[in-house]
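Only one protein chain is missing from this complex, and each of the others stays in its spot.
Right after this comes chain A.
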Amino acid sequence: MSVKPTLLAISSPGGHWIQLNRLSVGLEERYRVVYAMPAGLFTSTSLGEREPTRKVYSVVDVSADDKWRLIPCALQVLYILLKERPKAILSTGAAPGAVAIWLGSFLGIRTIWVDSIANVKQISRAGKLAQKRADVFLTQWEQLSDGQAIQYKGAVL
């Protein structure tokens, strides 16, 4: 029996997480999917109850506006990457996903960013950061694709 390669799926809670799951569910047959998410007050308990079989790491939430949390967030993501040794990282945003894309790219891990479907007029701020390092950068809106650096290959909805 061949061992499934590991995929780290990381996003912020809420809409980003819903989108991430609509992708990862389709990948769980082919990969061992490990999850990471900033688990706040509203999410930490419900996650454990609803998804007891999943491996979900909790990380410190961070936004582009508060750089100080970047350090603990980055350290946690680094720990996860070194422990799990994923073949690839998939993120739908926001900032914690961009952190993972950056760290992953330096460690030689394949990195894939799917910009949130909420970004219909322009790529998100976190997405622009991730774009500098991501191997594959996808938008969910055809009009935002340039066919090369930013590709459209479908949408979660």
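Assume a residue touches a chain if its C-beta (ideal position, glycine included) is under 8 Å from a C-beta of that chain, and two chains touch if they have at least 3 such contacts; residues count from 1.
In the analysis below, contacts and distances are computed from a predicted model.
J.: Match the chain absent from this complex view to the correct UniProt protein name in "(2Fe-2S)-binding protein", "Glycosyltransferase", "Cytochrome c oxidase subunit 1" or "Glutamate mutase sigma subunit".
T.: For the chain missing from the view, the UniProt record says "Glycosyltransferase".
J.: Tell me which residue among A:M37, A:A88 or A:I123 touches the hidden chain in the full complex.
T.: Residue touching the chain left out of view: A:A88.
J.: What residue numbers in chain A mark contact with the hidden partner chain?
T.: For chain A, the residues touching the absent chain are 5, 7, 14-15, 18-19, 22-23, 26-27, 30-31, 87-88, 90, 110, 112, 114, 117-121, 135-136, 138, 140-141, 153-157.
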